[in-house]
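The excerpt is restricted to a subset of chains, each kept in its original location.
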Amino acid sequence: MKIWPQTCSDALHEECGIFAIYGHKEAAALTALGLHALQHRGQEATGIVTLDHRRFHQYRNQGRVADNFSDENVIAKLIGTAAIGHNRYATTGESSLRNVQPLFAEFSNDTAADGTPQGAAIAHNGNLTNFAELHRQLQNNGALFHSTSDTEIILHLMALSRAQGMVARLSDALHQIEGAWSLVMLSEQGLIGVRDPHGIRPLILGRLEDAWILASESCALDIVGGKFVREIEAGEMVVINQDGVTAQRVLPSESPRFCIFEKVYFARPDSMMGQGAHRDSAYQSRKRIGHELAREAWIDADCVIPVPDSGVPAALGYAEQSGIKFELGIIRNHYVGRTFIEPTDGIRHLGVRLKHNANPDVIQGKRVILVDDSIVRGTTMTKIVEMVRNAGAKSVHLRIASPAILHPCFYGVDTPNKNGLLAARYDLNLAEMAKFLTCDSLAYISITGLHQAVGEARDASGHIMPNGGYCDACFTGKYPHLEQRGRGHSERVPRPDATPVVLAGQQ
Amino acid sequence: MKIWPQTCSDALHEECGIFAIYGHKEAAALTALGLHALQHRGQEATGIVTLDHRRFHQYRNQGRVADNFSDENVIAKLIGTAAIGHNRYATTGESSLRNVQPLFAEFSNDTAADGTPQGAAIAHNGNLTNFAELHRQLQNNGALFHSTSDTEIILHLMALSRAQGMVARLSDALHQIEGAWSLVMLSEQGLIGVRDPHGIRPLILGRLEDAWILASESCALDIVGGKFVREIEAGEMVVINQDGVTAQRVLPSESPRFCIFEKVYFARPDSMMGQGAHRDSAYQSRKRIGHELAREAWIDADCVIPVPDSGVPAALGYAEQSGIKFELGIIRNHYVGRTFIEPTDGIRHLGVRLKHNANPDVIQGKRVILVDDSIVRGTTMTKIVEMVRNAGAKSVHLRIASPAILHPCFYGVDTPNKNGLLAARYDLNLAEMAKFLTCDSLAYISITGLHQAVGEARDASGHIMPNGGYCDACFTGKYPHLEQRGRGHSERVPRPDATPVVLAGQQ
């Protein structure tokens, strides 16, 4: 018998979703709903910390939001009018309970007027590029680590800060970290939201009656009936307390570089992104990518078939632009578990079949244009192409709604290293790649086309921002933090590969 | 705080999915996969019984297939080369573990050559219309009941039979029951599959190498790489053992009446149904319903939006036929749990929002044609229409891919009684119904149109079968078992409403 990891698909994974609310007497229940709407950003673990006067309450556990917060007793214990919550995608093999967010710490060298120590809870989406460096420095100074999360690094830096007050301590810490983060912090000083100098990961401000909300995406506002106020800006910190919201720029100004993959794949289709006239849904962006793809890489065929669900909007766009019929030729099974047992005899491509099945009577004898959002390793795509071909397709033309992924992401997306990336392995030789994928033709959207389709950001004076305001390092290798350092394109992998003394096992 | 039952949506629910295999050394693992593919037919509980020589092994539990059978140890204990499995949809409030199938019994008045008693395990999809009558009779004769399932009725009837052998006993029992069923039975005599005289619920025969498979739908063959052989016929029993498959007609011949709702909604889109040239996928049938609906009930609008996922194929068909743009204007959240906590303040239409969210930027200012497969109570649809309207729709035109549901189903589909059915409550007054649903126009497909779209069955001599070969009692009130009885259309509710002495609590 063989265990088949059902969820470990060959896709990119966002690491986190965050939601926070200040000033609502049902803070915990609303946070649970917000996290539920953000479930696509991380399904491995979830947690909420609430603050009731000076007392923090927490619940953190593995599993999904609906499995953890549908228990009345759990919500009832999370008292308080302010809350922060987190969904987490766990990278394989990690003892994950230790790393579940939000984390909490208290700092006795910083006491309130009455002498009680101050505390703070933090939840965070992103990745520190100088994690290894800071970890080593802190450990050399005698810090004990209890997790392997970025969040604990930030707490250690706050603990070592000589500043008074949580805002000042956090600000101290933020000046020492590098990379991508959107972060919420809850303390007696209020709720804080902050984005890294490039604003790589998303964070928006919303309102629900008198309460304020911070969230990764607008779909989390919709579920609780909240209104969108604005995006938190790159390098901006907002402090929310009884006096309302005050904003400040705490980090050096850098040109914004919003993760373009949020537009391509991560964000839920109904989440709105961008400013002003350029603000639209991920669904519309993806349909426009489909339009552009049809213009750039048209081919005559009988139908356009998406790999569901990720390829659907772009396929609709491709079909619309090309006039070729859209068909749901692949059906997705949404009932997934963590693993599945594979019969020893094996079933050809069981892994793909647990989630997808071809619909022969729309494929049989047809020339098929197959559309997906991206190709990472290519192994799953090969199996899908073969499944479509076995269902009777006369030809299979692959059209990809993003440029080829050539570089790993250091900003919070779980990508394989270069050897694992199909396009990098084949040095972007499309003919060889098509052979590997067993498709009849293969085309990616161009970087220019993608920028055009998703819309380029403009500064206050109306000029298009550098790189259109996007981080597209996974396609181009232009890493914002390295440009910032002025050190060029060296691809230093920021996490140590091996830590020989490892504590394995259950928490 | 209020608990929101997240899964209890306002849709019809099939009660069961079944899968059985004979002659494969990994019978249990394959059955688990087959049940996974049939998960849409019942998510509340699941079970597998295997037979290893004379020894039966079972695992039955609440929850989904992937949550129960992804454990290597569970599968490893289910030894044997034959297996039957079952997915169950549990009607609300029931202590469900007692009713989880397959059930097993042994009959010591029927012994093997060596004097050991015979045993049989049964899994069943459907509903007995004479359940209450048989239950009373059996209890009056001193039978002790341990569940409230149809399956136990059948076992009691088998236990009381004076016939020898499991096939003869089952045949005895089948002559006493009335209603709809597709049933698989596993015993030392082999694997048996049988459908009721009208063939209301589906059951197909498939092949995987040397093994034989019985399953509710063809998508369960696809996942294990099996081949479709044929549908089991109405009133037919097949006996599968070491000598192969033998078929016999055990029940009086009636005209076939296949549940038309399998075509409309229950079957997975990629499942193939029908015979010969008329065999096609549920997806194609539904698209054709959409075509027909566009012909019958065209209206000028800016976009066609499905209620996902059930309305998608018909909406694609409607868009294709009408030339109006198809848009994913409602996004579905697939991460569902059993319940969710609702803040006491309430969030307008939280129940709908847990699963659906409108995508404002494709709806804003548009005349929307909203397509769904059916309307049951109408409460959810009202909220969806309102959600679409709140997202800025100029007008909302509802187009339903089935005729109005006016009558409860007695054949295994969980329908409200007539007072609960919107169309019955309003006596099919479309204007009033549209007012209730807050839509600008409302149209259902006609019964004739539906029959045309899904294709009418023909007998051996090529004549269209009575009623096109379908049971459409939920639309027409023409109940096959009452027609058979020749007693007209009286809608006797077959289950007793109240059993005052009730055993509550945990199993």
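In this document, chain identifiers A and B correspond to the written order of the chains, with residue numbering beginning at 1 in each.
Assume a residue touches a chain if its C-beta (ideal position, glycine included) is under 8 Å from a C-beta of that chain, and two chains touch if they have at least 3 such contacts.
Remember, it's a predicted structure, so these values are computed and weren't measured experimentally.
A.B. asks: If 2 of the identical protein chains are displayed, how many copies are present in the complete complex?
C.D. replies: The complex in this structure file totals 4 copies.
The criterion applied here is as follows: only the chains that are shown with their structure count from here on.
A.B. asks: For chain A versus chain B, what separation do you get between their C-alpha means, in angstrom?
C.D. replies: Roughly 37 Å, centre to centre.
A.B. asks: Using the touch definition from the top, list the residues of chain B that touch chain A in their complex.
C.D. replies: Interface residues on chain B, with respect to chain A: 1, 3, 6, 26, 29-30, 32-33, 36-37, 39-40, 43, 64-67, 69-70, 72, 75-76, 219, 222-225, 268-270, 272, 280-281, 283-284, 312-313, 316, 320, 325-328, 331, 333-345, 347-348, 350, 353-354, 357-362.
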